[in-house]
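This report concerns only the one structure given below.
The complex appears here minus one protein chain, its other protein chains still in place.
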Amino acid sequence: MTVMNMIQALNSALDVMLERDPDTLIFGEDAGYFGGVFRVTDGLQKKHGLKRCFDTPIAEGGIIATAIGMGAYGLRPIAEIQFVDYILPAFDQLVSEAARLRYRSGGEFHAPITVRAPYGGGIFGGQTHSQSPEAIFAHVTGLKTVIPSNPHDAKGLLIASIEDNDPVIFLEPKRLYNGPFDGRHGEKLKTWAGDPLAEVPEGYYTVPLGKASVVREGADVTILAYGTMVHVARAGIEDSGIDAELIDLRSIVPLDIETITASVAKTGRCVIVHEASRFGGFGGELSALVQERCFWALKSPIERVAGWDTPYPHAFEWDYFPGPGRIAAALARVMEN
Amino acid sequence: MTVMNMIQALNSALDVMLERDPDTLIFGEDAGYFGGVFRVTDGLQKKHGLKRCFDTPIAEGGIIATAIGMGAYGLRPIAEIQFVDYILPAFDQLVSEAARLRYRSGGEFHAPITVRAPYGGGIFGGQTHSQSPEAIFAHVTGLKTVIPSNPHDAKGLLIASIEDNDPVIFLEPKRLYNGPFDGRHGEKLKTWAGDPLAEVPEGYYTVPLGKASVVREGADVTILAYGTMVHVARAGIEDSGIDAELIDLRSIVPLDIETITASVAKTGRCVIVHEASRFGGFGGELSALVQERCFWALKSPIERVAGWDTPYPHAFEWDYFPGPGRIAAALARVMEN
Amino acid sequence: MPDPRLELYIPEPRHRPGDRPSFEHLALPVAGETRRPDVLEEESAMRDMPFGLVRVLDEAGQAVGPWAPDIAPDLLREGLRAMLLTRLFDDRLFRAHRQGKTSFYMKSLGEEAIGAAQAMALSAGDMCFPTYRVLSWLMARRYPLIDLVNQIFSNEKDPLKGRQLPILYSARDYGFYSLSGNLGSRFGHAVGWAMASAYRNDDKIALAYIGEGSTAEGNFHEGLTFAGVYHAPCILCITNNQWAISSFSGIAGGNETTFAAKAIGHGLPGLRVDGNDFLAIWAATRWAAERARANRGATLIELFTYRAAGHSTSDDPTKYRPSDEAEAWPLGDPIDRLKQHLIAIGEWDEERHAALAEGLDNEVRAAVKEAEAVGTLGKSKPSVREMFEDVFETPDWRLIEQRRELGI
Partner (left out) sequence: MPDPRLELYIPEPRHRPGDRPSFEHLALPVAGETRRPDVLEEESAMRDMPFGLVRVLDEAGQAVGPWAPDIAPDLLREGLRAMLLTRLFDDRLFRAHRQGKTSFYMKSLGEEAIGAAQAMALSAGDMCFPTYRVLSWLMARRYPLIDLVNQIFSNEKDPLKGRQLPILYSARDYGFYSLSGNLGSRFGHAVGWAMASAYRNDDKIALAYIGEGSTAEGNFHEGLTFAGVYHAPCILCITNNQWAISSFSGIAGGNETTFAAKAIGHGLPGLRVDGNDFLAIWAATRWAAERARANRGATLIELFTYRAAGHSTSDDPTKYRPSDEAEAWPLGDPIDRLKQHLIAIGEWDEERHAALAEGLDNEVRAAVKEAEAVGTLGKSKPSVREMFEDVFETPDWRLIEQRRELGI
């Protein structure tokens, strides 16, 4: 066990896989010699060679197309998209090709690719370095979407994603790279040091896709969250003083529906939290599922706490970001019944 | 008033606008001389001239980029995407550019563009001529999404969309082009003749965006639908014998939340229907909204009837398509409480 | 200074329905005229090639000039067979659509030389990334006719399990990558596949197809860019059949320059080849394959041809072009031209040709009959369980629940 921040844990996952499986290779904009603008691939080219970890042209569609072709050949490529905001030029490749290849070819070809991308806000990145588009991936049949919230899970989930034979979108909450962030933006920056989830085994291990983690047990209300919002929700629980059960979904496809319904069946209340704008966000799906499966257990309306239905606004980051205060208020509201 | 099918009604809307506003122009793949693969722009080049209605290269991203640039100059372009399945290569242009231009430029520039695309299944078009991706547009802040269900609305909504100063995605249920379709695929094809909603004024009129239509009043359960599913839902109501209120949303952004909540407040039950695959579909958002706003009125769980979470499968069209039978069954289920 | 008044320019084809078609403006080089650079030539010394036209078969059916390949007559007859089979199959299955046996069909009429010559010029392990108009590749590789027809009928024995639109085949073992309705989106897969082969120090190369209309897509450019940057061992082919549904090649930029010229901006060799000349295609493909296998990277090949049929069963080309335009096309018919050549070199005759055609037609007829016995569209289909398979490697709870909801 070593203490790792999220960047180091992801780097370690990649290092382990390059070592174990000669069919893995990594590429992306600035991912080679330089090691990525967030340093996640730092040192990998030097250690494993130019052909295992290299730079690409600035063409996200081309990066994904290349990965799919390599996957069809039999490799297990890991592509980096510099910011998930810039994955949109590759959207057709992801939806019409990666997600559909196995199905339409009757299983003759498939795309065992992993697409890593820094994700989410909280770093004053403005409109195009802050977005959370997980909902548009979740709706695509054939894609898996994984969002870790801590170094331990990040490494284990990334290895599981790489080994998975389906295309996986692996979203890395960039605000968590260097330390946990609970939404209290005025406070001193925290590092991962001292956090039990920053104790990361050095070698190979996996955290399975589709298995949520109950981060905090509670009796009165279930909070569903993922990524940065797991930490913000914890702060919201603290602020509210309410005995909430906090579930970190870890992956939204596959979704751990059993853990979710078991918890809401117990608590009878549910608050869903995400950074993405609210309308049409993944919270809608979660709310619908919980309502369909736990209707008779529900004591009060399911609440969603999410980004506003505006683009991500630079100067208003903290007005936009769904912080602990808004979560605490939602918790208080659902406890009224 | 003339009887028009949906193609004629759309053609008439375009004709009226080309006539009224010299700043409108139409372009798309095969949209010029030939008049579009579904004939929606038939005759417009001949009547209004080569520069008002013309063919484009096969590059959906380029089509939308061109439209945005024209919009920024001061024109009011109407772009056709041959099938909405092929809008994905333009997704970045729609999300990062069209939808964001007004916001990010502080109002200096905006994109008053209308993007028409045939949409939905039921024509044995297989995976890439049948999809219903409305949910991914609905989640994008800054885009409007309109889906007509009959010739009268189609013309009025299209004119309203063209005149709207925001970017509008206008989805045309292709299974309705030549006649209403209620999902009973074994029966003889119907035409629009005789349908009151095929009585279409020849001149200019609008149907406002964001105003749903109550297609059928009912006391016991509210059905939310749009596009082809409005007709299928009607058949489902017939089959079930239940007194359902059927709401045709007409546009999903802007959404007529008042009509929706008023109806569910009255009926206490809700079934949501769409062709798109279910997980992460727009039904999730609708379900969440209804649950949030009508929780105390709900007598039974809100149900969703939708496409399965698979790609659109050619041979299994009628196994996949959410037909009247599945709707009737859902109606029966919600009436159990 | 004159008052500048800008005018929006929209290209239009020379001929519309009712006009007398003509291709005189093209000024095509004669067979043998365009030079053959050394396979290892530097790209910078080949920038004239995209403006030439590699042709081998002359008017008399003789193979002439520096590109004339040395192919055994057996192989030529094999190519003729694949082309003829493609045409006969197309005819019969097009009619099957009219009879309601399938939902959709597309012909390769006039373009049969392309897939056939390239399938034969490349090795068994190489992979082509097809468009919907290279059925002749599968014919040359002897893909079973019955599997084609079952796919087209979406019946119980459809190898793609009822999931795909007719003719969007996938045939891995025949070097034929999965087709999709989306244009151009597999072009870059070929480049990635080729890079993977190089990564593994393999000897396999990839061949990608795209229509001239689809070269406008960003995917095309991104594929060329990656191919250029990483010297990917592949052959990138543009089938310029001059039409993209109803729009002529000028709408794709073909009035301004050749499609092969797009190679120059990526530092790739660009060859322009008579797409109705089996020998020229074979020779150019061999040239590019040899170059690729020598680690000299990709070649872009424009195959200049003419789409002699409608775009698909949904199309009526007389609506937008002269109905006799195909007959005016100066590069003729690929089957006639190869047949003429074989006869000219004494390796074929009309009688053998008629016998071949009859035999092939019987093969097609038998396959259709066999498939009909299984069932045509709507009369037979694979198990509905197949709808829920292969979405993922293993179905998740959603698919399992939904399958149950459907009662299967």
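Going by the order they are written in, the chains are A, B and C; count residues from 1 in each one.
Criterion: contacts are C-beta pairs under 8 Å (C-beta built on N, C-alpha and C of every residue); 3 or more make two chains touch, one makes a residue touch a chain.
Only a predicted model underlies this, so the values are computations on that prediction, with no experimental measurement involved.
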{"item": "Among shown chains, those touching the left-out chain", "value": "A, B, C"}
{"item": "Residue, one of B:I257, B:A297 or B:A332, that touches the chain absent here", "value": "B:I257"}
{"item": "Residue in contact with the excluded chain [from C:G181, C:G228 or C:G375]", "value": "C:G228"}
{"item": "Given C:I264, C:L342 or C:V391, the one touching the chain that is not displayed", "value": "C:I264"}
{"item": "Chain not shown: contacting residue from C:A68, C:A198, C:L236 or C:A284", "value": "C:A198"}
{"item": "Which of B:H48, B:K144, B:R234 or B:H314 contacts the chain that the document leaves out", "value": "B:K144"}
{"item": "Residue ranges of subunit B at the interface with the undisplayed chain", "value": "25, 51, 56-57, 59, 61-62, 65-75, 77, 89, 92-93, 96-97, 100-110, 141-142, 144, 164-166, 210, 253-255, 257"}
{"item": "Chain not shown, touching residues in subunit C", "value": "3-11, 43-44, 47, 195, 197-205, 216-222, 225, 228-231, 233, 250-253, 255-257, 261-268, 293-295, 297"}
{"item": "Subunit A residues touching the omitted chain (full complex)", "value": "29-30, 32-34, 37, 50-51, 54-62, 85-86, 88-89, 124-129, 278-279, 308-311, 313-316, 319-320"}
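As a convention for this text, only the chains that are shown with their structure count from here on.
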{"item": "Where subunit B and subunit C are represented by their mean Cα positions, the distance between them in whole Å", "value": "36"}
{"item": "Inter-chain centre distance, subunit A versus subunit B - centres from mean C-alpha coordinates, in Å", "value": "32"}
{"item": "Distance from subunit C to subunit A - Cα centre to Cα centre, in angstrom", "value": "41"}
{"item": "Where subunit A touches two or more other chains at once, by residue number", "value": "61, 89, 92, 96, 100, 103-104, 141-142, 253"}
{"item": "Contacts with two or more other chains, residues of subunit C listed in rising order", "value": "163-164, 168, 180, 182, 185, 218-219, 391"}
